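Every protein chain of the complex appears in place save one, which is left out.
For reference, chains read A and B in written order, and residue numbers begin at 1 within each chain.
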Amino acid sequence: MKKIALLITLAVGALLILAAEDFPRWGDAHAPANDYLSPYYIEKSLEETAVPNIVTAVLADYRGYDTMFETTVIFCAGITVLTLLRRTQRKAPKAVRPRPARQGADVILQSASRLLVPVMQIFALYVLALGHHSPGGGFQAGVILGASFILLALSYDLKTMLARLSENTLLRLSALGVIIYAGIGALCLLLGDNFLAYAALKVFGFSEVMAHSHGILGVELGVAVTVMAIMFSLYVDLASGGDLDEGL
Amino acid sequence: MADFLPYIVAKYNYWAALVLLLIGLYGMIAKNNLLKKVIAMSIFQSAIILFYVSMGDKKGSTIPILLHGHGEHGALAIDPSQYANPLPHVLMLTAIVVGVSTLGVALAVLQKIHRVHGTIEEDEILESIEE
Partner (left out) sequence: MTAAQFPILILIIPLLAAFAISLFGGRRDKLAYGLLLAAMSGSFYAALQTLLLVLETNIPIHYRLGGWAPPYGIELVIDHLNAMVLCLVSGCALLTAIYSLPTVRAEIPDRIHHYYTLYCLLVTGLAGMVATGDAFNLYVLLEISALSSYAMLARGRGNAYYATFKYIIMGTIGACFYLLGVGYLYIKTGTLNMADLFRLLAEEEMQQSITIRIGFILIMIGIWIKMAFFPLHGWLPNAYTRASTTTSCLIAPLMTKVSVYIMLRLMFSVFSVEFVYGVIPWHEQIVWLASLAIVAGSISALAQRNLKKMLTYIIVAEVGYMVGGAWLANESGLAGTVYHILSDALMTLALFMAVGAIIHKTGKSSFAAMEGIFRKMPVTSAVFVLGGFAIIGIPPTCGFFSKWYLIRGGIETGQWLFVGALLFSSLINAIIFFRLIERAYFGDLSGHGHGPLPERDEAPAVMLVPMVVTAAALVIIGLYTSEIIGRIVLWTIPAGL
């Protein structure tokens, strides 16, 4: 097996080295990749969407269709891990190997995380809201929010955390996020424009450009909700092997 | 030889991506431990991300967020060569998410394999299937 693997790897490597011969120089501003579509995005995104962060504009508007499915991928992964790991109710639980018992509550850890978590969550909201102007946006905000829950679950325990944010709530939130995204798309459809054409949102009294800007904010919010819920749900399932008792 | 070194240097990001990619590919095929395969899968995906992000770079450019983007719409002429190409970043944001999702699913399947077979060594699993 090792020899075959080495052979395949070498063959692919030779192919890729050959291909690299024809690449433009690294960092060349006039390479085709940088010279064809990207100047349009850089020059027009502010004018057309009122979003100075070009990555956000391209992500949530020009290529918003990709991003909707990307959020769906996350949702899909969450459902997949859940259906795989959660034990079925009919089978009696197998003998679970004993996990090391927790040595009481750790005061320093819990106090520190209690101070940290609100700051993290506010920062996450800031990252979400400022995705238009600075590095940030829905994914980043969602991951920070999810991390704050994971931190709580680590410093207290899984049960305490799940008592506040149950598995069902997580699932509903994760579906809700994608529904916000696809719903904004479908709303544009119902308003008579194409799917995800935020310009249709101008019926709410915005200018066309601002309709794009607000549409982007709306879908970023949806992304953040889904990513937050699924990040935490992935952690919960993987850490506890699907039993939702105590992880790690 | 005189041509060779500049040739290597001019594309060293691509070479780095290539080496990572091959490490990942080899690990995915050759490793016996399934967790190592999953790690190799992650390396493989990261290599592709590095490759894409490398092509969007321009010498001396900054991140693709417009300066003076507040208020004075279109007041300043925008010079595209000043900003990095945003498109590969967007694509790779998607690829990162896909990578994380695949990783999560692979780990979940791995936990199930461990529960059923009691091991994550490929040869031992194959033995237990044949029995």
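Here, a residue touches a chain if its C-beta (ideal position, glycine included) is under 8 Å from a C-beta of that chain, and two chains touch if they have at least 3 such contacts.
As the structure is a prediction and not an experimental result, all values here were calculated from the model.
Visitor: Quick one: which of A:Ala129, A:Ala175 or A:Met210 touches the chain that's been left out?
Guide: Looking across A:Ala129, A:Ala175 or A:Met210, the contact with the absent chain belongs to A:Ala175.
Visitor: Footprint of the hidden chain on subunit B, which residues?
Guide: 21, 25, 28, 34, 37, 41, 44-45, 48, 51-52, 55, 87-88, 91, 94-95, 98, 101-102, 105-106, 109-110, 112-113, 116-117, 125, 129
Visitor: List the subunit A residues touching the unshown chain?
Guide: Considering the whole complex, subunit A reaches the absent chain at 15-16, 18-24, 31-38, 40-41, 61-66, 69-70, 72-73, 75-77, 79-80, 82-84, 86, 88-90, 171-172, 175, 178-179, 182, 185-186, 189-190, 192-199.
Everything that follows uses one rule, which is that only the chains that are shown with their structure count from here on.
Visitor: With chain centres taken as the means of their Cα atoms, state the distance from subunit A to subunit B in Å.
Guide: Computed value for the inter-centroid distance: 16 Å.
Visitor: Mind pulling up the subunit B residues that touch subunit A in the complex?
Guide: Touch residues, subunit B against subunit A: 10-15, 18, 21-22, 25-26, 29-30, 54-59, 61, 63-66, 69-70, 73-74, 78, 80-81, 83, 85-91, 93-94, 97-98, 100-102, 104-105, 107-109, 111-112, 115.
Visitor: Quick check on the complex: what are the subunit A residues that touch subunit B?
Guide: 1-2, 4-6, 8-9, 12-13, 16-17, 20, 23, 25-29, 31, 33-34, 37-39, 41-43, 45-47, 50, 52-55, 57-59, 63, 66-67, 70, 73-74, 76-78, 80-81, 84-85, 94, 133-135, 139, 234, 237-238, 241-242
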